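A protein chain is absent from this complex, but the other protein chains hold their places.
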Amino acid sequence: MKEFLKAIFLVDLFQGLAVTFRNQKPSLVCTEQYPKERPAIAERYRGAPRLNVHPDTDQTLCIACNLCALACPEQLIVVGAERNKETRRKELTTFIYDTSRCMFCGLCEDACPVDALELTQDFELASYTREGAIWDRQMLEEGPLPTEYKH
Amino acid sequence: MEEILNSPYLHPVIATLLIVAVFPLVAGYIVLAERKVLADIQVRLGPMRVGPYGFLQPLADAVKLLLKEDIIPTAADKWIFWGAPVLSTFTALTAFAVMPFSDKFYVADVNIGILFILAMSSLGVLGLILGGWSSNSKYSLLGALRSAAQLVSYEVPLGFTIVTALMITETLSMQGIVQSQFDKGIWIAFSNYGLMLVPAMVFLIAAFAETNRAPFDLPEAESEIVAGFHTEYSGFRFALYFLAEYASIFVICGIAITVFFGGWLRPFPNIAFLELPLNVAFPMLLLLAIGGGCALGATRVSLAYEKAIMGVLALTMFLVAAMFAVPMLNELIIGFFWFLFKVLTLIYVFIWVRGTFPRFRYDQLMQVGWKYLIPISMGALVVNGIVLLFTS
Partner (left out) sequence: MATQSTFLDTNELVLNMGPQHPSTHGVLRVILRLDGEKVLGTECVIGYLHRGVEKIAENRTYQQFAPYVDRMDYVAAVSNGLGYCMAVEALGGVEIPERAQCVRVILTELNRIASHLLWLGTHALDIGAMTPVFYCFREREEVLKIFEKYCGARLTTHSFRIGGLQYETYDTFEKDCHTFCDWFEKKVDEYEELLTTNRIWVGRTKGVGILNAEACKAYGVTGPVLRAAGVEWDLRKAQPYCGYEKYDFDIPTCQNGDTYDRYIVRMQEFRQSVRIIRQAVDSLPEGPIKGKVSKVYKPPIGEAYVSIEAPKGELGYYVVSDGSTQPYRLRVRPPSLVNLQALDEMCRGALVADVVAIIGTIDIVLGEVDR
């Protein structure tokens, strides 16, 4: 009997209408108006790669051990090094990282023993050309500098 | 010059011109309202970029549709392809001729007003069929025929419920219907000991089906295979179909309000002591609240022209609110205010329902129409008739 009355008076339909009505509160809106509002990125986010430099001496932290290139599944890192005659240590000359084929898996970051290669929180990596996506050492140290959005 | 001013045609012609000029803008803003309300229901924001809070979006949409390339399929029947959206728009807009916006503002008060509107909406089905047929595509035709079958089968309960209401009003003229509700002092939906609520509900459900809106929008939305009658239309022709659809939504809501919910009358139209709070205080407070909201919005937007638009809106709202305080002006505009308020509330319900319910499958749709709505509306007609007979 109760079921019959519920069916006649369309109770289930009004229940659904109540749910959608409740959700109309403006405080429940969860849209971020990008690019005016920036998303909050987690600390561990695997975004654009960066070659870190020592904050005081401005020297690169990379020791050219080539472990990141060996760890990469897509083999898109090329580390160029030359041996310094005096200190008998390898020094970094060129570092090429192809972001167009990178899947941001983080294996290179995990492999680096000195925290020189790091995947940062930058996610705006777009470029107008394919060659622009292949980053050299300078781009890796500076980071991508996307044009600021003007309204 | 005096001949023109004294001519009996002056008032209707001006009213017609006003409606035809203003209505496309109104339809555009109903589309914007639908997008914003749907967005609210779906916890998102809707259009926000064009103008403050997306307020100028209809203008952008209109410009876009007008500038689009006019594609006509080579195998299509050119004249009918051109004529079908025109027919749909024509029948939808003609129904405005008898719509009682208020006791002072209407185009014509025909003594068979309701019959005229029902005839116009039946003719609108032809525009649909011609549109699907002239596209010369198997699937467009199928979609158009399904849509036409749906419209025709839901016109039956629509007719039955209106006849039930006409038993009480004893007149077919639209202004007469509203007048009879004023004389009886109660809206038709709540009269006859509440028994008229059943026809009112059936009318509302049939109204969703008549305008091809959710949950009865299978022919136009389920485009997995059957593409619907307006696939081949683009640019301005599509805009005409769009206009026709929103005009018919406005018309159906207008009929519902006029026949069942009091037209341009306020709630409890005969009770005198409610005149001041309902006819003066309520509109003023509502418009002041909207104006206040616009002013608040003006403080929140960042660009100068956006602030200007919101400011102008706020001032307009305050001005109109002030108009309700003057008794002479109040009398002129209060009918129109109540009509618009009720129609917009019903349109909000249409949008709310669209955002909530899934779609009926085509066979279930026809089942609801034939097996449920027609018997219920016939039964309501008989029961209401019997009760009226014994109580009058």
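Worth a mention:
Order of writing sets the chain letters: A and B. Residues in each chain are counted from 1.
Everything below uses one rule, namely that a residue touches a chain if its C-beta (ideal position, glycine included) is under 8 Å from a C-beta of that chain, and two chains touch if they have at least 3 such contacts.
What you see is a predicted model; the values in this text were computed from it and never measured.
In the complete assembly, the contact with the undisplayed chain comes from B:215, out of B:215, B:262, B:283 or B:369. Shown as candidates are A:15, A:59, A:94 or A:138; the residue that touches the absent chain is A:15.
Seen across the whole complex, the unshown chain contacts chain B at 38, 41-44, 214-215, 217-218, 221-222, 224-225, 354-364.
Residues of chain A that touch the chain left out of the display are 7, 12-13, 15-16, 18-20, 23, 30, 41-46, 71-73, 103-107, 110, 119.
The rule is simple: only the chains that are shown with their structure count from here on.
Centre-to-centre, using mean CA coordinates, chain A is 49 Å away from chain B.
Interface residues of chain B, counted against chain A in their complex, comprise 37, 40-45, 48, 302-303, 352-353, 355-357. By the touch criterion given at the top, residues 13, 16-17, 19-21, 23-24, 26, 28-31, 33, 151 of chain A touch chain B in their complex.
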